[in-house]
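My questions will all concern the structure given below.
A single protein chain has been removed from this complex, and every other one stays in its place.
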Amino acid sequence: MSSVARLDVSELTAGYVAGMPIISSIDVTVGVGEIVAVIGPNGAGKSTLLKAIAGLCHIESGAIHVDGTEVTGIRTDKLTRSGIAFVPQIENIFRSMTVEQNLILAGRRCDKQASSHVEKMLSLFPLLKKTYKKRAGELSGGQRQFLALAMALVAEPGLLLLDEPTAGLAPIAGQEVLSILREIANPGVGILLVEQNAKAALGLADRAYVLADGHNQHEGEARAMLSDPVLGEIYLGGRRRGDHAAKPV
Amino acid sequence: MIGLISYLTFFFTIALILAIAVLGLNLQWGFTGLFNGGVVAFFAAGAYGLIMLGGPARANEFGGFDLPYLIALAGGVLLSGVLALVVGLATTRLRHDYLAIATFGVAIAIESVARNAEYLTGGAKGLRGFERPLEAWVGQPQLYSFLFLCVVIVCLVGVYIALEKLVDSPFGRLLRAVRENERAAQSLGKSPAHIRLTAFVIGAMIMGLSGGLYATFYAFISPQDIAPILTFQIWAMLIVGGSGNNRGAILGTLVVWGGWVGSGWALTAFAPASMQLYAGSIQYILIGCIIVFTLLARPRGLLPERLTTTQYAESSVEKR
Partner (left out) sequence: MLQSLFDGILVGSVLALGAIGLTLIMHILRFANFSHAELLSLGAYFALTFDAVFGAVSNVLVQKLPWLSVTWSLACAVLIAMALTGATAAIIDLLVFRRLRRLAGPLTMVFASFGVSLIVRNVIGLVYGLRSTHYNNDIVFAMMISADPLLLVKADQIFIMCLALVIMVALHLVLTRTSIGYTLLAVSENPTLAQVNGINLGATVRLAWMLGGGLAAIAGFCYALNNQLSPVMGRDLVLSLFAAAIVGGIGSIYGAVLGGLIVGLASSLALIIIPAGYKPAIPFLIILATLYVRPNGLFGQSR
């Protein structure tokens, strides 16, 4: 791992309303070319963590560094233009615009060679080629997720923040989305991935953090966590039970 | 001295009648967060309703049933309520500013009915010939004015007490719940649309009562009395006083009405003759400035709401 991490979050406390933090004193790092998963039960603050890094939350204290530069409290659009790409869980594409328009809009953020970037994305996601002139709102769930990923990648970010990219997808489509992430990380992109499907995420990631109640609970090598029987019982199995109990009847 | 007393009686009668409408608006906006952009429509329904039901018969025109006063007044109030129901049913389920647009529209529609439907409203000349209750029995005009002021005060106090009770009741807590966080109210198993509609209709009926008393006082109603500026004046009264606080609403009424009457007097007395034509414009600008600057500089008004609200958990809303 290089000396400067792609992402270094230290002691981050943040929420949606001032004085009401959802996450507190969170520490997370993502190295160059590293895939890091964040798992934990519903309401643990996983999405809030991503939104805070993306500049969409109220930050109470702590610091966020990207490639060694402090970016705490910087406006979302500036963060994006400085190479941080965030893919929200839902509503992550512009439904009223075509696939082409979505990609051009997303590519506009960096330079004027948008078209060559768009070409690159189409070769990475051949599926989008067929739907190029379609309205994004007409795409299937999997296609939408690929479009959202392509929109994030078109500006060649150094850090990719993904909020549950497989939520609501059929298992095969979800697997397809996850499998492409390694390809993305290889050239050095750091990926911070929030996933509900903890097993799939740990199978893919290099390292992982477990969040509960807005706090760091555990961190370690993803492989080791997958095979850790105690952790598996508490956070992976336990998480599922918690999920069922939390669902409204 | 007599002149001063009779002027003060007149001033307070109008101010306190308007204060009743401000209290109705406070129920809608202050406590429930409903934007009523057409206060004057409900005021007008009460006023016209009263005179149409309680006034003398007119040749070839509808209305003039000569009903007993209290029944006519109640009829006017009911008319305001029905009008609110029609507008509310269409809008309380929707985007909150749709209610603002629809109520603004209803005021314009009512005004054009008042101006044009001569058969119903007497058109531009209005409805005259209403006999004020017990006026002949009291005899002396000044005494009557004073007694009428007392009646207005009784109505105001009655509405005030009723609203305070309502706001402190479980229903009142629901209103604030709807205002603060619709989802939370929904999760309590209550339909926010229904709660909002109820509050809207009750508030409109209070405005109707205010209109009825106004028409009684003048024994006459015409389109002049229901100009759109009345809505803005009533709004200014509420926010200057402090929305969500009934005492603030009454205080705000006295302050703003005092300012309105005072500025009108000052303009007549001191402005050069060439500017007299524009006195109205200047007064309207003043009302506009009062609204904008109060919202910017002192959004909670002179007497702020006594807050017992819970911090609303926006996080749970944001989450999904």
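As written, the chain order gives the labels A and B, with residue 1 at the start of each chain.
Note that a residue touches a chain if its C-beta (ideal position, glycine included) is under 8 Å from a C-beta of that chain, and two chains touch if they have at least 3 such contacts.
Note that this is a predicted model, so its numbers are computed, not measured.
From the options B:67, B:82 or B:101, the residue with contact to the unseen chain in the full assembly is B:101.
Here one chain is not drawn; of A:17, A:105 or A:226, the residue touching it is A:105. Within the entire complex, the positions of chain B that touch the omitted partner chain are 33, 35, 37, 86-87, 90-91, 93-98, 100-102, 104-106, 108-109, 111-113, 115-116, 228, 232, 235, 239, 277-278, 281-282, 284-285, 287-292, 295-296, 299. On the side of chain A, the interface with the absent chain consists of residues 54-56, 75-77, 80-81, 86, 88, 91-97, 101, 104-106, 108-110, 151, 155, using the contact rule stated above.
In this section, only the chains that are shown with their structure count from here on.
Rounded to whole angstrom, the centroid-to-centroid distance between chain A and chain B, based on C-alpha atoms, equals 53 Å.
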